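What follows is a single structure, and I will ask about it in a moment.
Here the complex is missing one protein chain, while the rest keep their positions.
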Amino acid sequence: MTSLRKFVIGIGISFGLPWLLLIVVPAISAQKLTTLSYDKERDGMEGAYPGKGIYRQGQLIYAKEGCTQCHTQMIRPGFAGILDPWKKGWGSDQAETPAQPIRPSTQRDYMFEPYAYLGVQRNGPDLTNAGYRLADKSRLEIHEHLYSPQAVNKWSIMPGFRHLYKVQPIQAAGSPKALKLPAAFAPEKGYEVVPTAEAEELVNYLLSLKKDAPIPGEVVADTAAKK
Amino acid sequence: METTETTSLEDSLRRAAIDRSVKGPVLFLFANAALWLLAATVLGLVSSVKLYAPEFLDSDWTWFLNYARVQPAHMNALIYGWAMQAGLGTMIWLMARRTGQELKGASTVIIATIFWNIAVTLGLLSILFHGSTSMQWLEFPKYLWPIFTISFLMIATRLVGMFARAHKEGEGFMITSWYILGACFWFPWIYLTANLFLHCFGSSLNGASAAGINAWYVNTLILLFFVPVGLGACYYYLPKITGQPIYSSQLASLGFWGLAFLGGWTGIQKYMGGPLPAWMPAIGGAVMILLLVPAGIVALNFHISTEGRHGLIETSPTLRFVFVGSFCYLALSAVGALLGTFWTGSLLQFTYAEYGFHILAIYGFFSMTMFGAIYYIVPRLSGCEWLSARLIRSHFWFSVYGTAALVVCMLLGGLAQGASINAPGNWNLPFVGSIINARGYLIGRTVAWVFILWSNAWFFIHLVLMVLGLGRRSVAPTLLHHEESHAPATA
Partner (left out) sequence: MNQPQNFDNTDLDRLHAAVKRENPDVVAGREPTPLWVIVGMMIMTILGGGYAGAYVGGFDSEKSNPFIERPIDPRGAGIVTGPQLDAFQLAMKKGSTVFNNCQGCHQPTGLGQPGAIPPLAGSEWVLGGTERIARIAMHGLAGPVSVKGASYNNVMMPPVMSDDEIANVLTYVRNSWGNQAPMVTKQMVAKVRAEVKDHVGPWSPTDLEKYKEMNCPGEIPAGPGATAAPVAAPDPATKK
């Protein structure tokens, strides 16, 4: 056997093993994951887990804009110094002091999306359950945050996604979708800022980010009531 | 200490012929690479400022210069524009020299390089103006990966062919060739897997699986492409310049196969505690600890091999860069192990520390090693010597200071950021705390990129002058100290 052949066999085995066992086989078997059903007796609720996925059209905008560079989308378990389960507003319970810690994300939470944007860094809050957090705000408030984050939090380092918005002259009474911006961020007099279709899709996606449905078999009493 | 050849006229003419055969492609690759290095450095500088001053360069016509676009553009330019091309150029020269073969079909390589650079240009413009795929280090639009694959294969098949022709039955020990050959097989395998799964089979994958494959790609690109090419260069230049053989072929072999067997298991530890099955990040973290073994073995081998000749660092530019690079290999293994486990990495997860690790791997280890290789190779191809020892020295020091500052700032800044996000007292506070805690380190990052920009700008100019044949016409090499030394005149 030539050196090359021996070498190729060596590489084939040494790399082929993790390639198969870590990448190929788990990816294929993860495709076969199905939803789990709640049991009315045991869990006190009905339906399937997870219920529905995220809004895919908007997720394409999320990816295009590169939001994963600063925002993560996974809740980690509360050990080894990690505080994810107790961060205020990061779960479905938006109360001042939520009754339960937020549960860690599971593989099924992401089964309806082809690529989960779990995130590169956490320069801003986690967005796994942003849908609950943003439910209190009006769509215009969310748009305002995307257009000029510094108008909402003056210490914010988030970039303003102004290219997702149109500055147009005010016609008649003005558009109902015009953003209400403080003076420092507002366009010049006679102009208003309205969201483009892409911005609307992005907001739809953000509002669809709700991944805190309880796992069948692990339902705690008052979380069942919240569903 | 036996030598396989003496520097007879025949041998040196043969080497000169080999050098001549690779001259066009390798110089073309190096020149393009250095240009992208400059672009990547500028982009890195801009993105570092955006992290604490988003209003910097924030006008209506620079709308594409936000951190979310500039940062991926910076990393992709660094990796695919600079690192891969510098690596390919070095691989070609090293393989040609080690196998004693002239490169056949240099024009194919040049065509591949042209397509590679077109693809990088299109990809970067797309990230900036259209938007990225948001898949880490695969942010180029999804129609570009076939171009990169085919270009790489066009070059890699030549290298494999050279190896096959030269090494028949069990011929001696050739660690550099193994590393280069390994890289030729590993990169296409990794790149194709990642791109096929994420872009072609993507629609039916589980989202978390896809993210795991992406994280695997990032780590294995470092461990199974950049590390082998860098180590291959180190294993060639250290004995070449010091004149002393590698201390132990058995250790070198252990180091190589250790990396080969372990490298493919890493990557998913980036998402430890995340939605993927727990055993995946656990194996990744455990293997990062185990990878300290090959790293230590390689470092030991280098250290003993160069014993007694460390003084040559004073004079030889290549040895200086390669020495720093090889030290950074040990450092990157240590940092990787630190980041990979719950024991030490849970606070550092999702912080700047990962960026520091990546820069340590791509810049601190790989780029420094490639600089050493370029300083050795280019005079032999262009027929003239480097113009100015001062430029080389300033390139070296500004790069070392810049990279060291960058890595240290990012590791410490990552710790500050992670500690702030996870501090129990901050559970209900807005994010301002972690921003303020890490701000000093981010400013340090900008300063570091300024240093690196200064060094790379001069490097680019210096390299272009050499490629154009405008270097020093001399038989004496450009060394970093002009006094007479008792060491033989090697460069």
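Going in written order, the chains are labelled A and B, and every chain counts its residues from 1.
By definition in this document, a residue touches a chain if its C-beta (ideal position, glycine included) is under 8 Å from a C-beta of that chain, and two chains touch if they have at least 3 such contacts.
Here the structure is a predicted model, which means the values were calculated and not measured.
Engineer: Would you mind spotting which of B:L51, B:A77 or B:A286 touches the chain that isn't drawn?
Structural biologist: B:A286
Engineer: Which residue, A:P18, A:P50, A:G78 or A:G124, contacts the hidden chain when the whole complex is considered?
Structural biologist: The missing chain is touched by A:G78.
Engineer: Among B:P25, B:G273, B:G325 or B:G444, which residue is in touch with the absent chain?
Structural biologist: B:G273
Engineer: Using the document's definition of touch, tell me which of B:A252, B:M368, B:A416 or B:V467 contacts the absent chain.
Structural biologist: Once the missing chain is taken into account, the touching residue is B:A252.
Engineer: Touching the hidden chain in the full complex, which residues of chain B are there? Just list them.
Structural biologist: Residues in contact with the chain left out: 1-7, 10-17, 19-20, 100, 172-173, 175, 239-252, 254, 272-279, 281-283, 285-287, 289-290, 292-293, 296-297, 300, 341-343, 379-380, 383-384, 424-425, 427, 473, 475, 477, 488-491.
Engineer: Considering the whole complex rather than only what is displayed, give the residues of chain A touching the chain that is not shown.
Structural biologist: Touch with the absent chain occurs at residues 26, 29-30, 77-79, 83, 85-86, 95, 97-101, 104-107, 222.
Going forward, only the chains that are shown with their structure count from here on.
Engineer: Taking the complex as given, what residues does chain B use to touch chain A?
Structural biologist: 50-55, 58, 60, 63-64, 66-69, 71-72, 130-136, 139, 160, 163-164, 167-171, 178, 181-182, 185-186, 189, 193, 197-198, 202-214, 216, 224, 257, 260-261, 263-265, 268, 271-277, 280, 283, 342-343, 346-347, 349-352, 354-355, 417, 421-424, 426-428, 430-432, 435-436
Engineer: Note which residues of chain A are touching chain B in the complex, please.
Structural biologist: 2-4, 7-8, 10-11, 14-15, 17-19, 22-23, 26-27, 30-31, 33, 62-70, 72, 74, 76-77, 79-83, 86-88, 96, 104-107, 109-125, 150, 153, 155-163
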